[in-house]
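One chain of protein is taken out of this complex; the other chains stay put.
Every chain is named by a letter (A, B and C) in the order it is written, and numbering of its residues begins at 1.
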Amino acid sequence: MAITVKELQGFLDSAPFHQFMKMKITAADKEAETITISMDYRPEYQRIEGSGEIHGGVIASLVDIAGDFALIHLLGKGVPTINFRVDYLRPAVSTGLTAIAKIRRAGRTIGVVDIDVFNDSGKLIAVGTGCYGTGY
Amino acid sequence: MAITVKELQGFLDSAPFHQFMKMKITAADKEAETITISMDYRPEYQRIEGSGEIHGGVIASLVDIAGDFALIHLLGKGVPTINFRVDYLRPAVSTGLTAIAKIRRAGRTIGVVDIDVFNDSGKLIAVGTGCYGTGY
Amino acid sequence: MAITVKELQGFLDSAPFHQFMKMKITAADKEAETITISMDYRPEYQRIEGSGEIHGGVIASLVDIAGDFALIHLLGKGVPTINFRVDYLRPAVSTGLTAIAKIRRAGRTIGVVDIDVFNDSGKLIAVGTGCYGTGY
Partner (left out) sequence: MAITVKELQGFLDSAPFHQFMKMKITAADKEAETITISMDYRPEYQRIEGSGEIHGGVIASLVDIAGDFALIHLLGKGVPTINFRVDYLRPAVSTGLTAIAKIRRAGRTIGVVDIDVFNDSGKLIAVGTGCYGTGY
């Protein structure tokens, strides 16, 4: 049940899509029920050629995965995403993104997580809420 | 103002992230206010190694982009995503995905689009709703 | 398991909040997995005094309840709302509202329903998506 950040990173890396995204768990706090996941900018993420702005699809993927891994860390098992919402607040022109996911509820069947996404200067660029199935 | 599917595909391809995703506009109907976008499965999209199941982040990206291009086709200009929601209905084990986006409202400042995502046997695997800024 | 529209209306009326809202099930089709619920305008629903415009909270309640009863009709049991989204498309100045809810997925643990809300001239004024727990 007790998962280390290193083990959690290993679990994250086991998914080919996460490998492609090269996401890195930089902090995880079981007391606070938060997890922090960072990712670097890559040219293929651009929304507009030459803009350096990261596409919303990449940000949405980070939101989904950060929320998921907050619950995986707490519960020690995989939890499928049921649905999520993401709101884009500012253009994501940045050398990388950091998502902080905070569990709002981890019930028997449903978990709900809020996710904040920041750019490299700590500015909030997107917020999301994910709903996950914890009963599997 | 009148954009052909070919021109629309050219506009879609101009974004590095879309190029990476190799999304293909397969139909666009300005009367019905619908657009159809397809994408092929690739091993790096997998949620679980060896499963062939496409990750929710990829599906979310398709939802976002299909909704966006339904409005781009209608309005003849780029429209930023404000927010969206995606609900996952079935595991996306498939050789590819097809999204059909239907505009529900294209107002002066806000556009709302419903998006259905199907697997290669025509089964519904996700639904989404996107909200876009049409006033820019 | 087989519920008539009359029995369904009786179940709906058993909730004090539904009674206050005086919602009326006007159609239910188990094949098509749709249900239609109507409600009348009342002055206390107004968003702005004297405007005749129905408040978004009332519309959101209708969205939630219509989605719920689409699943109750299909499954023959109560299903709690997990979460929902509503998008407002036009001001709801109308003598009443009609919601058509269509089930997109009724799985073992989760049901997802799309809901369209129309004014008295048949114009779409809001759309919603609700997620409900079907495993209880």
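By our rule, a contact is a pair of C-beta atoms (placed from the backbone, for glycine too) under 8 Å apart; a residue touches a chain by one contact, two chains touch by 3 or more.
Since this is a predicted model, take the numbers as computed values, not measurements.
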Among B:S14, B:T95 or B:T109, the residue in touch with the chain that has been omitted: B:T109
Which of C:I3, C:I37, C:L71 or C:V86 contacts the chain that the document leaves out: C:V86
Selected from C:L8, C:M21 or C:L74 as touching the chain missing from the view: C:M21
Missing-chain contacts mapped onto subunit C: 14-21, 43-49, 55-58, 60-62, 64-65, 80-88
On subunit A, residues whose C-beta touches the chain left out of the figure: 85, 87, 89-90, 104-105, 107, 112, 114, 124, 127, 129, 131
Touching residues on subunit B - with respect to the absent chain: 82-83, 85, 109-110, 112, 131, 133, 135
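The rule we apply is simple: only the chains that are shown with their structure count from here on.
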Maximum centroid distance from subunit B, chain identifier (CA atoms): C
Rotational angle, Cα trace of subunit A fitted to subunit B, multiple of 5°: 180
Interface numbering overlap (same over half, different under half) for subunit B and subunit C: same
Interchain centroid distance [CA atoms averaged], subunit A/subunit B, Å: 21
Contacts with 2+ other chains: residues of subunit C: 85, 112, 131
